[in-house]
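Before any comments, here is the structure.
Complex shown without one protein chain; remaining protein chains in place.
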Amino acid sequence: MAEFTSLRAAIEDLVPDGSVVAMEGFTHLIPVAAGHEVIRQGKRDLTLIRMTPDVIYDQIIGMGCAVKLIFSWGGNPGVGSLHRLRDAVENGYPRPLMIEEHTHAGMATRYVAGAAGLPFGILDGYVGTDLSDHTNVATIRSPFDGEEVTAVSALNPDVAVIHAQQADRRGNVGLWGITGVQREVALAAKNVVVTVEEVVEELDLRGPNGAVLPSWTIDAIAEVPRGSHPSYSMGYTRRDNAFYTRWDAISRSREIFAKWIAEYVSGPDDFSTYLAALDDGTLTSLVDDD
Amino acid sequence: MAEFTSLRAAIEDLVPDGSVVAMEGFTHLIPVAAGHEVIRQGKRDLTLIRMTPDVIYDQIIGMGCAVKLIFSWGGNPGVGSLHRLRDAVENGYPRPLMIEEHTHAGMATRYVAGAAGLPFGILDGYVGTDLSDHTNVATIRSPFDGEEVTAVSALNPDVAVIHAQQADRRGNVGLWGITGVQREVALAAKNVVVTVEEVVEELDLRGPNGAVLPSWTIDAIAEVPRGSHPSYSMGYTRRDNAFYTRWDAISRSREIFAKWIAEYVSGPDDFSTYLAALDDGTLTSLVDDD
Amino acid sequence: MTENGYTSDEIMSIVASRHLRDGQVCFVGIGLPSEAANLARLSHAPDVVLIYESGTIGTRPEILPLSIGDGELAEQADLVVSVPEIFSFWLQAGRVDVGFLSAAQIDRFGNLNSTVIGSYEEPTVRLPGAGGAPEIASSAGEVIVMLRQSARTFVEAVDFISTVGFGRNGEGRERHRGAGPTVVITDLGVLEPDPRTNELRLVAVHPGIDTDDVLDQTGWPLQVASDLATTEPPSGEELRILRELKQRTAIAHAGP
Partner (left out) sequence: MTENGYTSDEIMSIVASRHLRDGQVCFVGIGLPSEAANLARLSHAPDVVLIYESGTIGTRPEILPLSIGDGELAEQADLVVSVPEIFSFWLQAGRVDVGFLSAAQIDRFGNLNSTVIGSYEEPTVRLPGAGGAPEIASSAGEVIVMLRQSARTFVEAVDFISTVGFGRNGEGRERHRGAGPTVVITDLGVLEPDPRTNELRLVAVHPGIDTDDVLDQTGWPLQVASDLATTEPPSGEELRILRELKQRTAIAHAGP
């Protein structure tokens, strides 16, 4: 049964050093505030899983919290590189980062297998690529017609962290719009932390593709309005495209990145400083003079 | 792209003799009117697929339209036996019926594999049962940890027939409530026939678990209000539990069954006679004196 | 109605409901299991989570469903999912604590037959088949079997193992996630597997039932627990809640 708690307590309790963490959200509903709390608490030796590392993992990797990344596309969407991720992979800065790389279809299949309690999943994928020689996939034959398919192992993270639009008083979580792999990762993980835009009396899924995660599949819920910035929460916030562009400049320099994190993430007590800077237009002021 | 047509034309065009037909609907949204049209057109040598054969297949099998049934639970829900199915299996009447039997989980996995374009699907199932010796399943090992799972072959029917609440003017189909395996069977089949309660300007999925099948995945749509009777269409009709009980008496006797079919299904030109008898309370009058 | 003021169906449902603990996730079938599970929800286990194989999760029906997929189940559910999903993400993944099953036959090792009487190829009686039962038995944490007792249904060996209990020779459950049939509730008493042999033995008789009657209605030499108990009779409260539920159901289904 889900417990309502602070984001700080949820991350303290459920994201220990060394754990395998999946923070999902496909462009939409990225749990950025939760990622900041991971940085703030100085977590170490995490294995991070996420299809699209995005700004959230660029920040966590840039602060040296992770030893390994399992992913399928590591760019800044519509902008270019994730510079902190590149610095870790290319130069081992601030520490070396092991990577385990898959395709989107492969990662999705792995989460589905994990959610379904199966040891592996199958797909028509990876064939002919060099990736199949550099990652953990296998070929198996159909016992019926001999056709070959690719097998990928299930993903069952220690903890899944997602952001959703709503939770009701009983702790049922509601989300809608582009739901990516969030239901699958929540059902695949041993523990689940959810941040929500709003706690409501009754869920009101006012958009396409509505989905509910019942309270008893979730461990901790924290109300964190705008907790998905710079991504968005359909029905609540809009994507901050400008921030993604500015992130390129912030993250390009090790020094500016460190200063930005100290000022808006690790220095403050919670997410409110970041939101205040967002509101008064100073969140990207470190690079606004460029 | 879906064409709006009559139910007669849809069944004439898309359900040829000898084809492999899946008419799905899990308790809810069973395409009974379409099943009646199959009987009316005297189709022969069909291979019928359906998780729960229910009254719809009891009628089609009782009329000798099928050579084979692929299924997982063949009872009259909440009532008892399907007598026409039993007569075919136990006595070969009116003709012998081959069966291929699975579990619910196995059938669902087979449809999912079919919809996903995979040759087979995997599950933790059938283990320890005698069914695994009498049906087409295989054991495969995880290439990662050696764990055994059960493989079942994909189902890709020649034609799927489903009933839904709505179609919009562009031919997009909307359904909600208990959707069973209808999306999966529609996406697994080579052709798709849909009967709907209502053609609307814009889909209005006014219930839980709303789903849309886009027009370009469907071949023919026929508007057949109450076409799921005696099952129901959430938001439009209620389940006719009394009919299921009366069906036990109608179907128990070969003679009464034949008379009932002649009067309400094969004799009339279309589904309207059946609905008229339902409205004036005479639909089960053949057995109401019992 | 017995002389004690309740029917054999009622004591079956009430005893089964007592086996559910609050907060458990329960995979329910139609009929007595549905009565038992909803009685538990309306009495001592308000937060029991009811799942029906039609895809309704966390449903709180006001009235008992007559089919596994009644609209009432969808309307009152926390969420509704597809049938493939209910079996994969919810049952197979190990999220169900308790599954209810019934059958046409049960044998001394708790194996269930709902497929055929006679041979598979040329059956004397073709039964409906296994449906969701094999994977419920395999994946649920434990299974509660509800079945009226007679020598015809409680047999030495089932004609066909539709759903495995402890295996043809009681060999156990190594290949299964769940513990299998931990209790069999009949109209006469309660059976549980002997932990040493996996053979079902009589652990309780219902009030007014003679042990010899239970032995007579069992198709194998039924072992009796040394500490054989007598079932606590239905309380007035249990009967009131169950009967109100059934009355609401009757009125609703008689309606227009």
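Per-chain numbering from 1; labels A, B and C assigned in written order.
We adopt the following convention: a residue touches a chain if its C-beta (ideal position, glycine included) is under 8 Å from a C-beta of that chain, and two chains touch if they have at least 3 such contacts.
For clarity, every value in this text was computed on a predicted model and none was experimentally measured.
Within the full complex, the chain left out of the display contacts the shown chains A, B. Taking the complete complex into account, A:209 is the one of A:6, A:19, A:41 or A:209 that touches the chain left out. The chain that is not drawn here is touched, among residues A:8, A:44, A:68 or A:86, by A:86. Within the complete assembly, B:118 is the residue of B:61, B:118 or B:149 that touches the hidden chain. For the chain missing from the display, the contacting residue among A:112, A:192, A:250 or A:265 is A:112, taking the whole complex into account. By the touch definition given at the top, chain A reaches the unshown chain through residues 26-28, 51-52, 71-75, 77-78, 81-82, 85-86, 89-90, 101, 103-105, 108-109, 111-112, 123-131, 134, 148, 177-181, 183-184, 207-209, 232, 234, 238-239, 241, 244. In the full complex, chain B touches the omitted chain through residues 1, 115-118, 172, 184, 187, 211-212, 214, 216-217.
Note that in this section only the chains that are shown with their structure count from here on.
Annotation: 41 Å between the Cα-based centres of chain A and chain B. Residue positions 123-124 of chain B each touch two or more of the other chains. Residues of chain C in contact with two or more other chains: 79, 88, 92, 139, 177.
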